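Here the complex is missing a single protein chain, while all its other protein chains stay put.
For chain A:
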Amino acid sequence: MGILEVKNVGKRFGGLQALGDVNLSVAENTVHAIIGPNGAGKSTLLNVLVGKLIPDTGSVMFDGQSVLGRKPHEINQMGISRVFQTPEIFSDLTVLENVMIPCFAKRDGAYRMHAFETVEDEVDIVQKAEQMLLDVNMQDKLRMTASSLSRGDKRRLEMAMCLVQEPRLLLLDEPTAGMARADTNNTIDLLKEIKDSRDITMAIIEHDMHVVFSLAERITVLAQGTPLVEDTPENIKGHPKVQEAYLGQAHG
């Protein structure tokens, strides 16, 4: 029984069957990649997992509880964090404040008004945030406005914001999309480091095979809204169906 169980999920947009009959099981403490050509339904599936879309059929269970019908902030409070294709950060706030906000959310729940303390009074939270930023090598950028960071640092910051909440499942939506090779490699290293140093389950949606094969322990191939195969990276590489549906096009 995996930490995330997707059963018979289907989603239709008008005449388009975005997700057919998706079954997926993500085991705890693994890195599970979901790949597939454009329009395969990867993003739709991710949006179902985080509560942005409600599927027409099927069920999604996280740690024995259904996530369907819950709002994104409730799903996050269950222990699922998400990294976006383009980093979503609080760009007008400082780097430190960016990481402090998830700490507050983790400690106090969806809302609690601390109107009569100063931010500096929250020593525990400041320390936790500083430690997190030290872990991702951003300790010298604490006071910078997030919008002035480089693209790679923004990605790093977003990861830090997710990780500081100690999520049980981290969803990554094409974390290297649009990046230069060097940045991509940095991101891979960062993700490897995260995987090795924490008890965390990751589900990655990715286009770049280089990223997928250097990280993933299980791979699910989606095509036209249904899972084609699910297997280890080694087996996927040589799978004829996958070659045909996806890799063949990408490498040919």
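The working rule: a residue touches a chain if its C-beta (ideal position, glycine included) is under 8 Å from a C-beta of that chain, and two chains touch if they have at least 3 such contacts; residues count from 1.
Following the convention adopted for this analysis, contacts and distances are computed from a predicted model.
Choosing from "Branched-chain amino acid ABC transporter permease", "Sigma factor regulator PrtR", "Inhibitor of KinA" or "Acetolactate synthase small subunit", the protein name stored in UniProt for the chain missing from the display reads "Branched-chain amino acid ABC transporter permease". Although one chain is not drawn, the whole complex shows that of A:16, A:119 or A:134 it is A:119 that touches it.
For the chain missing from the display, the contacting residue among A:43, A:57, A:91 or A:243 is A:91, taking the whole complex into account. The chain not displayed touches chain A at residues 50, 71-74, 76-77, 81-82, 84, 88-94, 97, 100-102, 104-106, 109-111, 113-120, 122, 141, 143-145, 148, 161, 165.
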